[in-house]
Structure formats: C-alpha cells, structure tokens
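Shown next, in structure tokens, is the structure this report addresses.
For this view, one protein chain was removed and the others were kept in their places.
Moving on to chain A:
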C-alpha cells in the first residue's frame, strides 16, 4: 500500500489555489465595469452582481477540499487589485479576508466533507454576511434607512448564494469533466488496486 496522503495544505494545493484565485481576481477586476452597468438601473440593483466577488472562495474549495483554502483564495483574488495598483487594494484585502472567513466557517461546519449545492450556496451567502459586517465599519451601512438596508443586503446575500454558490458549482463540475481535478485529489485505494490488477500489465 502507498503512503498515506499527508494532512494539511501542501505547496501544490496552495499554488493551485492561489493561481486559480489570481485568475478569478482578474475577472473580479473587470467585473467592476459590469457591476457599474447595472448601477443606474435602480437603487443598488448592482448588488445582484456582488456575488461574483465571493467566487474564489467556493471554487477553490470545490477543487481542493481542505481547511484554509477558502480564506487563501479570497485573499489571493483581492491581491490582484494590489498588483494592478488600485488605491483600495489593501481595503479589499481585508474584505477578502473576512469574506473568505465567512465561507470557510460554513465549510468547517461540514468538516470539509460536503460539497452539495446547499453547502456551497450557504458558503456564498456567508461570505456576503462577512462583507456586510465590514461595511458597518467602513461605510456605516447600518445607518441606511431600514428598507434600503434590507434591499441592499438581501440582494447581496441572494447573489452570493447564486453566483458564488451555484454558478461556481456548475463551473467546478465542468472542470471535473476536463479531468484536471484528478491531479488535485490524493491517490485513492482504487488507484492502488489498479496497479495490482494483472490485466494492466
């Protein structure tokens, strides 16, 4: 029998997480202009697109189901803004950290075992709640009128569940079909048995 897969994050896990998140970070960067398109539609309708900014956390978790991946992914994706020289880079890093933490807590609650649509959608919503908490400090959104407050964050949480949750699940399934994800999973019992199979000689 082969060696037991080592627990915890290995360099390859982190590198894959970070690179995938940086790619999503570039998407985040350009998502800003899509987001601004919806701005004039009606008040805060842009919040319906907000969920894209939590996508790295859930996608990275769906690829590599290990503790800490969601947080690293969100921080890495936010780091792209620093590379692009945005003034809000560091602020966004803090948002990344707390959004990643929100998603991470949901995954931790399932002990990193579940990847059902419900769990992933919940993680996207939890990331939205994380960003809401930081908004209180950064922009006093708790001082908005109540209907506005509910509309804004209702839409954001919904969007987190749909875009970061369900859409990323579809994307992860599509990636699964390409076969690359098999690189990321530790060799299973079945793989070792296949080696012993005489027909494969």
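The rule is simple: a residue touches a chain if its C-beta (ideal position, glycine included) is under 8 Å from a C-beta of that chain, and two chains touch if they have at least 3 such contacts; residues count from 1.
Methods note: contacts and distances are computed from a predicted model.
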Listed names "Polysulfide reductase NrfD", "L-lactate dehydrogenase complex protein LldG", "Energy-coupling factor transport system permease protein" or "ATP-binding cassette domain-containing protein", matching UniProt entry of the absent chain: "Energy-coupling factor transport system permease protein"
Interface with the unshown chain - residue positions in chain A: 9-12, 14-20, 22-23, 26, 39, 43-44, 63, 72, 76, 79, 82-85, 87-91, 94, 137-140, 143-145, 148, 171, 174-175, 178, 180-181, 183-184
